[in-house]
Structures are given as structure tokens and as C-alpha cells.
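These notes concern the structure reproduced below.
One protein chain omitted, others in place.
Which chain is which? They are A and B, in the order written, and residues in each are numbered from 1.
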Amino acid sequence: MSTPASPPIPSRHPAAEEIKFTLPPPEPTGVASLVVHPLARAGRQFMKSLWRPSTIVYPFKTPFGKTEERLENPEFRKEVDIRSGVPLGVGEVWDNYRGVHALNVQTCISCNLCMFSCPDTCIEMVTTETPDGKTKKCPQIDYGKCSFCGFCSDACPEGCLSMTSRYTLTTNDRGHMVYSPKMMYAIYRTKLPMNPIRLARPENEDNILLDEDLCIGCNACARDCPTKCITMIDIPKPSAPKPGEKLPKRIWKEPMVNDEDCVRCGTCISVCPKECLYWGSHG
Amino acid sequence: MSAATLLGVSFWLAQTMFSTLRPITPAPLLPLMGPQAQLATGYLLAGTLVFATGLVNSIMLIWWERKLLGRFMDRRGAMHVGYAGLLQNFADGLKLFRKQPLRPREADKLGYLLSPTAYLATSLAIVGFLPVSTGWVPGVAPLSLLMALALFSFAPFFIFVGAWSSNNKYSLIGGMRTAAQLVAYEVPLLFAIVSVVLLAGTFDLTGIVNAQIHDGWFALPLALGLIIFFVAMLAEVERIPFDLPEAEAELVEGWNTEYGGMLFAMTTLGDYVRALVGSYLVVLLFLGGWWMPAGPYTAAINGFPLAGILWFQVKVYIVFAVFVWVRASLPRVRTDQLLQIGWKRMIPLSLANVFLAAAFVAEGWPPFPKLL
Partner (left out) sequence: MSEMWINMGPQHPMTHGLWNLRVKVDGELVIDAVPEMGYLHRGIEKICEYRRYNEVVTLMDRCCYVAGLAWEQLYLMASEQALGVEVPERAEYIRVMCQELQRLASHLMWYAAFVMDVGLMAPFGYGMRDRDIILDLFQSFTGARMTYEYMRVGGVRNDLPVGFTDRCRKVMGWLEQRVNDYEDLCDRSDIFLKRCIDVGVLKAKDCIRDGITGPMLRAAGVARDLRRDRPYSVYPELDFQVAVHDAADVYGRYRVRMEEMRQSLRIVRQCLDWLDHKPGRVIAEKVPRFVGTPSPPPGMESYIVRRGYPKGVGFSAMEEPHGEALAYVVNEGGEQPYRVKFRSPVMVNISAARDYLVGYRVSDIPAIMGSVDICVGESDR
């Protein structure tokens, strides 16, 4: 509560001046400005759009299968690939459009990050079977709640959840708005254009730290880590106890986190029975 | 009566029908199939033909307006039902027809239900008095123009009844505006017609067109009258810039705010029937009706009435296109400005126009041979 609102920055550009209009002199009221000029303007537009109206607010295909251009300059509407500038075709939706999600079930690591990052709590992790017979937890999205903000695909560390250019969600049943992982995998396999922009991970991310005094070496974190970046390492036993002193009850192992592979999902923190793992930065 | 007129065609149809039906009619019913019944059926068929023509024509007018307005706004109009959206309005009508009729609880039942019906019926009845080609009118009425105008001026009454009985403040204001507007613009409209009647010397629309075939379009001597008639007609059929009774920006839908379903379809259709009648009248009174400019083929085409009908229709659609053009390019005027234009500008101008016409009658039309 200490930083006060900063004072206004003085304008460095003196050229930002004002222009004053005065009321235009009263136009001579006559047939010319009463009727003729507006009619002429509208007529000009009519003649212009007689051949090809430029406003078509949805991708429209002519009966001959040719896709309609949408503006005066047909080149403009050639949607391009975001990164390379390669034209995709006229009348298509841009490939960075945030539409229905596509999920590659096979590369999903069940890290729950999409669920945590969803502002609308529309993602639920459900058990599903992958095509190669494994069982894992994958996101299921309720499009009745989804706001298509794209935070989930930004958070996905493996790039398996991304948004496609598909936007039709029409259905008669509200239950059909819940897309199971299998449905999203089917969308993934249709190879729709997917959002090509992946965000780099922030540079000053938190790491998983260990409170060594509390750890009992139970292996739960290493077992549940989706990226298997936690290894249990042996720690040296203390020297022989003095007579009468009891050693603490622990297995002489403790987790070591590989920060390069860690996706910061926090699963290890949530499964730790002793709450000995926590977020923080080294040093 | 020649075969190629409206009555001729309907009587021929009735005769064919009766002569086919008489042999297979049981004996006790034969007295019902007498010549009088045949005559009545003929008239009924003629009426049905006119009715269907007016209805289909005004529905196609909606399509025409939508397509034109689309081009004016730099888009396509309706284009999915039928070729180029030709059947779109029939689909819309069907949808409205299937809707549940709803009536506001506090509305007056009789007035609420009656007024759209009467509005549409009186508007359609006008079509029966307008000839579309030589002999193509159900009855020969020497005062058909007056009859058409009398029916035309019924509308504000029904609009006001509907507006009052639907018990809505928007409807009420819309109804009030309609009454003020239609009364204000009836006067210049009639004066403009007076000038035409002066020149033609008859109230019979067929006679007026014949006079134009003889003298040339009345639009030439009465250019001022045409403009006045056109503007007054814009106000009478409640189109932009004079669509104050249903100014959708401030009064939701004006006097038909409370109407839905088929009743709404009837009010809208009534508007377009009136627009159709307005275009008919412009063509009949000023633009030479079904008479086409002279050419090598004129005699052949004028001898064949159906060609005249086609020519007439083309003119009507062009006149309506001007209506749409005006709608696309002008904003709506305000109530006081509207009445000001009506009472202060239009009426003096239309009076001047009457004097002009009188001068032409006195001097003889066309004046140019004399001047030359």
C-alpha cells in the first residue's frame, strides 16, 4: 500500500496540439444537397457493388465451388500462415484462431496444468483410454463454460492441447457441449489448422524446493511426477547413534528435482504427505 | 368481349369449366349450373386472378427491395432460398403463418384482430381498380381513379384503430403520427391527381392512359406534379424518409409493435401492397401506363395485351427501385419537419402545379408545336 500513483509524465512532444473546428457555414438548402447528392452517392455505391458486393461476413462459396473474395483487393483476404507468411487460401479462418480444442491424447502427460490455468473452471481431468491401450487422465472441456481464452493451451507444457480453427459447436443438447478427451483427439486427427504460436516459458519460474527436515523419503512424489523428473537419491546416514539416542524414522532417501524437465505442475506438492515440498527459487 | 382481356379470359375459363362439369353433374344439381352461375364464377375467377397477382407481386416487391437494398449497402440480399433468394419471402411468410397467434391481454380484441385484416383487404381491393393493360381490369368503372383513391385513404383509419386497440404507447404514438402524416399528405397527392385529371379529362384510369398514348407521357408537362405525387406517395406508403409511423429507432415498430405472427405478416404485406399500388399509380398517371415508346415493333406489341402487362410491370419495378433508392440514401425526417414540408412546401407547390395544368389545358397540349 506504499507506492502512490505516479505523477503524470510531462508531454515530451509539443506538437500534440489541438485543432478547433467551427461550425460549417450554413449550407444552401436546396434540391442539390437535399436529395440529389445523397442519391448520387448511394447510386455510385450501387453501381460499384453491382458486380461484386464486398461485404460477405462469412466464408461463402459460390455454386461453382470457387470461394468468394471478400474485399476489393482479393489478395488481402488470403489468410496467411502466422509464422512464415505462406498463404493458406481465401475465405479460411486464420490458423491462430482460438476455436475448439484439439488434444493429442498420446502425448498428454496428465500434468493438470490446463485445469489449474482455466479461469472458468471448465476443464476436468477424466480417466480415458489412449489408442495404444494405456489409461491416463486427460482434460475434458465443458464448452458451455469455456470462454476460449487460450490460457490452457498456453499452459500446456507438451503442446498437446491446442486450439483449432473450428468454431461450430451447435447442438440441441447441453450435454453435448462437454467434449471428452476422445472427441478432442478425433478433432486432433482431422489435422485442422492449429494455433502455431507457443509461448516461451517465463524465465523466472518458481522451482520445487524441499524441506529436508520433514521428508520421510516415501517416494510418492517420484511415483506421481508426470515427467519423471524426480529421482529418489540416497542420502548418507548419519554416523552411528550415540547410546540411548534414537534415529529418526526415515528411509534414507530424498527427492531431487531436475529443473530442466520439470513442468511446474505441482503434482509432487499435492501428493506429499508431509508437506515438505514447496515453491521457491534457489538461493 | 375479346378473349385477351381479363374478363374474357376468366369467362372463357368459367365456360370451359362448366361445359366440362355439366355432363357429369347429377340431374338434381343441374339448376345450380345455369348461365348465371357461370357468370358469377367468371367474375370470381377474375377477382381471384387480380387478388393473386397483387399478392404475389407485392411479395416479389419485398424480394426486389431486399436485393436492391443489399446492393446499396454493398452486400447481397437474400440468396439462399430459391434462385437468388426468390423464394425467401414465401419461406418467411410460411414461418410467420405457422406462428402462434398472440394477443396482448389488455388489447381490444375486435379492433386488434380486425385492423390488419381490413388494412390488407382494402389495400388489395385497390388493385382491382387499376388496369395493367388494355382491358385488363375486372370492371369498367368511369370513376376508377376516384374509387382507388377513396380505398387508398381508408388505411389511416384502420391503422389508428389497430394502434389504439393494441394498448401500447408506442403504437399509440405511431398511430397519431400516421393520422397526422396521412392527412397532411393526402392534400398534395389529390392536387397532383387533379392536374392529371385536368389534362386527361377523365377519371377513368384506362382513359388517362389512352390520353397519354395520344399526347405523350404526362411526366413531361407535369414534371412538378410527378415529383409532388412521388413525394406524397412516399409519405402515404410510409417509407423512408417519411416512415415516422414505424420509425424503428424510437418507436419499436410503430403502430404494429404489438402484432406478431400472421397478423404482423398481414400488416407488412399491406404496406407492400400499398407500395405496389403507389408504383402502379405513378406509372398509370405519369409514365404512360402500358404504352411503350414508338418503334418498328410497337404496333405488334401493343396489339398483344400480355406484352403490355409485361412492359407495365417493368415500369412498376423501376419506379419501386426509385423508392428503394430514396430509402437507401436519405435519413428519416422529424415529425415537425415532416408536417412542415407537407403543409408549407408541398401544398403551395401542388397548387402551382394545378394552375400549370390548367394553363396547359387552356393553351392546349402539347404546346411545343404551337411555340414552334
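Rule of thumb we're sticking to: contacts are C-beta pairs under 8 Å (C-beta built on N, C-alpha and C of every residue); 3 or more make two chains touch, one makes a residue touch a chain.
Note that the structure is a prediction, hence the values are computed from the model and not measured.
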Full-complex touch with the removed chain, picking from B:Pro241, B:Gly288 or B:Gly342, is B:Pro241
Could you tell me which of B:Ile24, B:Ala249 or B:Ala362 touches the chain that is not displayed?
-> B:Ala249
Contact residue for the chain not shown (choose from A:Asp206, A:Asp234 or A:Asp259) | A:Asp206
Which parts of chain B are in contact with the chain that was left out?
-> 69, 72-75, 169-170, 173, 176, 240-241, 243-244, 247-252, 327-337
On chain A, the omitted chain is touched by residues 1-6, 8-13, 15-24, 27, 29-30, 33-34, 37-38, 41-42, 45, 54-55, 57, 71-73, 76-77, 79-80, 82-85, 94, 96-98, 112-113, 116-117, 119-120, 147-151, 154-155, 163, 195, 197, 199, 202-206, 264-267, 269-270, 275, 278-281
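Here, only the chains that are shown with their structure count from here on.
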Distance from the CA centroid of chain A to that of chain B, rounded to the nearest Å?
-> 60
Within the complex, which stretch of chain A touches chain B?
-> 35, 38-39, 41-43, 45-46, 48-50, 53-56
In the complex, chain B residues that touch chain A = 68, 70-76, 325-326, 328-330
